[in-house]
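One protein chain is absent from this view; the other protein chains keep their places.
By letter and in written order, the chains are A and B; residue numbering begins at 1 in each of them.
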Amino acid sequence: MTDESAQFPSRRTVLQKVLISWFALLLLPALYAVLQYVIPPKLRERIIESILIARMPDVPATGIKMVKFNRKPVLLSRTAEGQIKAISGVCTHLGCIVEYNPGQNNLHCNCHGSVFTLDGKNVSGPAPRPLEAFRVEIKGEDITISIIKG
Amino acid sequence: MESLLGFLREKKVPQHKHSFWYLFGGLALFFFIVQVLTGMLLLLYYSPTPATAHESVDFIMTQVPFGWLIRSVHSWSANLMIASVFIHLFSTFLMKAYRKPRELMWMSGIVLLMIVLGFGFTGYLLPWDTVSYFATQIGTEIPRSVPIVGPFTVQLLRGGEFVSAESLTRLFALHVAILPIISLGLIGLHLLLNQVYGSSKPVGIQLRSQGIRFYPNYIYRDFLSWTGACAVLMGLVLVFPVALGPKADPFASAPLGIRPEWYFLVLFQTLRMMPSSLAGMDGEMLVNILVLLVGVGLFLVPFLDRRASRDEPSPAFTILGWAGILYLIVAITLAYLT
Partner (left out) sequence: MDTLKNSAGFAAGIPDGGTRVIILVAVLFVLSILGVLLVARMREADEEAKK
């Protein structure tokens, strides 16, 4: 094998280096196309900032009303004072969807046992943050929610 | 890596006036690699049910960036792969490269030919558009006239009595799992045998030189042909991009001018030209027997051609090869003209 190596030096000629570099360069646009192709087109859909999502009578006095907003569940509820609250139904721990627990009038995540109040505060369990809240605007009977920036 | 290169240095490619045709095996491999890569990408979005197949292909074409490009490359590269395989088949046949000691290489090649045609056939239905639906309906009907096993073969192919959701699942499984795994094994065997025995030198041909080393000399010729193949492929893809026909309706009547892909036109034309009965036999059955004979005959050529196996010229087989090419061209031309 040593004789073979001496006979065929593994040293690369200049031409070989240029050739390999050009080929690598040529692969870049192909790689770009593949990358663009692989990115899920759904991620490119515009995120809705604000939408008329429900009407006042839809939201029960106790319990929650679930609506869809940007493909994710949003929970509408009334506070004791009758104010409408809108919070995301996606648990801040690992993204499971929380469930309303009528017995304790709170939200329970069945995946790892996090508990939240109806306005989204994390009470117990592994959840690190409160549930994401949305801004609520009421015009007459119409409830509009929007993303809170920042 | 070094030992692999050392292994490849051992192989020498003979140089003579017909050496050009050695390139087509490598070209078939190139297009196969393109098929594997683009096929994996298409799998990311394709959904194989009658309710979603056409929609998902439409989604790839209209919603996914470069989706039209990936699909067109897959479709055109399939055609070019089959064309390369046919050229490889005929050049190998005419150079009598199947003779001793390369019988197994030839036979693995014939099986690979069948598999490549199988890829074409199974992939054709997947977009679930009108033309592909009816072409598959006809294609899977052909074996029915074979005695005893015929009707069962039809049902086996279709996963039922008609081309339906079950057929789509079956052909999809064949296309993306069963055929690929078989072809990978066979391509490995085919290449390994090629490495061990080297390329065949045609009988009685004047050699130009001792032959050149596969690595590092011949491989540049292969890469050069791959670059040309890439240019041809992209030319076809960009000048004639593949569109998507309307969704298949199994209850609609077959559309006018329905025709299989060009590589099945020989079979299509033979079926059309065959009288409904000949010498007391059903015409369709006759075609089936003919196809079977040609297939088995091709497979056993290394053992049928006794002269070539003694390194003597065998003009009878040369004539047979040219007759085959002639029939292919005439049948395809007739199929397009009528």
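One rule holds for everything that comes next: contacts are C-beta pairs under 8 Å (C-beta built on N, C-alpha and C of every residue); 3 or more make two chains touch, one makes a residue touch a chain.
Treat the numbers as computed from the prediction; the structure is a model and nothing was measured.
Chemist: Which residue among B:Met114, B:Ala243 or B:Met273 touches the omitted chain?
Modeler: Candidates B:Met114, B:Ala243 or B:Met273; residue touching the omitted chain: B:Ala243.
Chemist: Which residue among B:Asn217, B:Ser277 or B:Thr333 touches the omitted chain?
Modeler: With B:Asn217, B:Ser277 or B:Thr333 as choices, the missing chain is touched by B:Asn217.
Chemist: For chain A, enumerate the residues touching the unshown chain of the complex.
Modeler: 13, 15-16, 18-19, 22-23, 26, 42
Chemist: Taking the full complex into account, what residues of chain B touch the chain not shown?
Modeler: So the residues of chain B touching the missing chain come out as 47, 52, 54-56, 58-59, 61-63, 67-68, 72, 212-213, 216-217, 220-221, 223-224, 227-228, 230-231, 234-235, 238-239, 241, 243-247.
As a convention for this text, only the chains that are shown with their structure count from here on.
Chemist: Can you work out the whole-Å distance between the CA centroids of chain A and chain B?
Modeler: Roughly 45 Å, centre to centre.
Chemist: In the complex, go through chain B and note every residue touching chain A.
Modeler: Residues 2-3, 6, 9, 41, 44, 59, 63-67, 69-70, 216.
Chemist: Of all residues in chain A, which touch chain B in the complex?
Modeler: Interface residues on chain A, with respect to chain B: 1, 4-5, 8, 10, 33-34, 36-39, 41.
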